[in-house]
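One protein chain omitted, others in place.
Here the chain labels run A and B in written order, and each chain numbers its own residues starting at 1.
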Amino acid sequence: MSELSRADVERVAALARLGLNPDEVGTLQGDLNLILEQWAHLASVDTSSVSPSAQAIVQPMPLRDDTPEASLPVEAALGNAPARVGDFVKVQAILTEEADG
Amino acid sequence: MSGKVASGGSVRSAVIGIEIHVQLRTATKMFCPCAIPTDADEPNSRTCPTCLGLPGALPTPNRAAIEKVIAVGAAIGAKTPSTTRWDRKNYFYPDLPKGYQISQLDLPLAEHGSIEVTTSAGVGSVRIRRAHLEEDTARLRHERAGDGSRASLIDYNRSGVALLEIVTEPDLRDAETSRRYAEELRLLLRTIGAADAEMENGQMRVEANVSLRDSEEAPFGTRVEVKNMNSFRSVERAIAFEIARQNELLDAGGSVTQETRGWDDTSETTYTMRAKEDSHDYRYFPEPDLPPLAISDAWIAEIRARLPELPAARRARYVADLGLTAYDAGVLVGEPRAASLFEAARAAQPALDAKLLANWVAGEYLRAANEGAGEPEPKQFAALVAAVGAGEINGATGKALFAELCAGPLDIRAVITERGLAQISDDGALEAIAAETLAASPQALADWRAGKQQALGFLVGQAMKASKGRGNPARLGEIMRRLLDAQ
Partner (left out) sequence: MSLDPRRATAVQLAAAYRSGEVTALATTTALLDAIEHEEAHLSAWLHLRRDAALGEASAADARFTAARGNTAALAALPPLLGVPIALKDLVNLEGTPTTSGSKILEGYISPYDATIAARLRAAGAVILGKTNMDEFAMGSSTEFSAYKRTTNPWDLDRIPGGSSGGSAAAVAAFQAPLSIGTDTGGSIRQPASLTGIVGMKPTYGRVSRYGIVAFASSLDQVGPFARTAQDAALLLHAIGGRDTHDATSSAEPLPAELLALPSGDAAATALKGRRFALPKEYFVAGMEPGVERAVRAAVASLEAAGATIEEVSLPTTEHALATYYIVAPAEASANLARYDGIRYGASKHGGGDLLQGYLETRGRGFGPEVRRRIMLGTYALSAGYYDAYYVKAQQVRTLIARDFDRVWAAGFDAIVAPTSPQVAWRFGAKMSDPVSMYLADACTIPANMAGLPGVSIPCGLSEGLPVGAQLIGRPWSESQLLGIASGFEAITATAEWRSVEPTALARAANGGAA
């Protein structure tokens, strides 16, 4: 794996929606490269015939019956919202559309 | 309709792929037990820690939603995986509370199916690449506040509602087929009870990827995604418009820009919604909060056994076994409630003339139903149609009784007897009525003698009135004519 450039760090920070100041970008670039160097030996592990495990102990997945239960009272649901208009949560105007549902 | 587009001398082929999101018909959301919101619900009144994305909340999958998608897969002849799983699709947006959508990437619940579609050009098949189960987002309302600033208001009621996403192969070549595909899919979903799929209510959202190329053999051109179509009519018009727009652009020597365009129903044009943008990096990975789901053959078989007769099979049966026209079969099957009344009435009176019954269902019943009339009780409906078919009551009486039947319970046999509605076909009785009518209408007789043919119609109408609507109109006509000729 090649080293992360400053631009790489900025790209990843943008993907993760982390606003970083220039100093923080530099520090993270150093940290991440140091850590990635520690990961390099993984590439040498032979995993050609090994299936990946997303979970270590796989349980049969229980399914929920389609029976409604009480929702939260609106005040409990919105009690922590930083900005509200009535019973809506408010954010700044959204001018562009994001991907589908 | 051919996929060829001719304009300014050039002939190009359109390539269309359709992606549809449908809200499944369930009582609760996909990953939490909140009830599905209705329009009457107050904003943010159908939420819980899970669909609000509160810290610590976890998803629990809805069995009914999964079974409905397996049923869809069975109905479109798709492959159901022996194990499925969910993946996280990561992106930030205010309508997405967790910052990721739980969706399916590698192991969709259905793959490689197809749907038969009939168009003006005949019957064809549209291949479905995949169908998967995911969760809906919250709803955003864009508003201008009192101080003039703009804000978006979020209602999380819809957050987490179960969505079925169905993606076709790029098999479609024209706007009509695209519309018919969407209609046929909706019919299928409604028939098997998987979804209501009302486009007007946003329960079914259709997006089309449209591109043009110089010939059927040429590589695909730059594709444009078209969305915001809120009716089947819009689907057809938007795609037709987009094909024409791209064709003109290319004719003029321009090139198509990869973008997302919205359909404006008022101006009947598409407009740029999102210009070309960075390709999304959704960082999909297996959802660690949900173990993989094993789908046994027994489970699939059980779901398959519950499937009703599917629209294509039913149409074919109506034509082949019942002798209906393809058109009538299409009308009946196209309306699940019409088909179910037809089936129930046939079950009640197997000997009933299928064509007559089909006419009543496709005509009187659908007209009344579309005007908001109640559902007729199928057994009584069958009795009514049988009485008309046997000439026991005439058509006008039948229609009057039908209206009553839609309004509430009615015993057709009893009513015919009690009210003496039975049609008068006895020639002696009819002749007496006709003679009386003629005697009471000297002016009509004079008109007839003066060569006015319409006098006959007037006289028959008067005679029908005199019979209190019970006369056999055809026999009365013959008798009246004979009496006039004898004058």
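Keep this in mind: a contact is a pair of C-beta atoms (placed from the backbone, for glycine too) under 8 Å apart; a residue touches a chain by one contact, two chains touch by 3 or more.
Remember, predicted model here, so these are calculated numbers, not experimental data.
Looking at chain B, the residues touching the absent chain are 48-49, 52-61, 88, 90, 92, 94, 97-100, 154, 156, 281, 283-285, 288-291.
Panel shows chain A; residues 1, 4, 8-9, 12-13, 15-20, 24, 28, 31-32, 34-35, 38-39, 41-43, 45, 47, 50-57, 59-62, 64, 72, 76-83, 89, 91-95 of it touch the chain omitted from the view.
Following the convention adopted for this analysis, only the chains that are shown with their structure count from here on.
Mean C-alpha position of chain A lies 40 Å from that of chain B.
Considering their complex, residues 15, 17, 54-55, 58-69, 71-72, 74, 77-78, 85-94, 96-101 of chain A touch chain B. Residues 19, 21, 26-28, 33-35, 42-49, 52, 60-66, 85, 91-96, 101, 134, 136-137, 140-143, 145, 149-156, 163, 205, 207, 260, 273-274, 280-283, 285-286, 288, 290-294 of chain B touch chain A in their complex.
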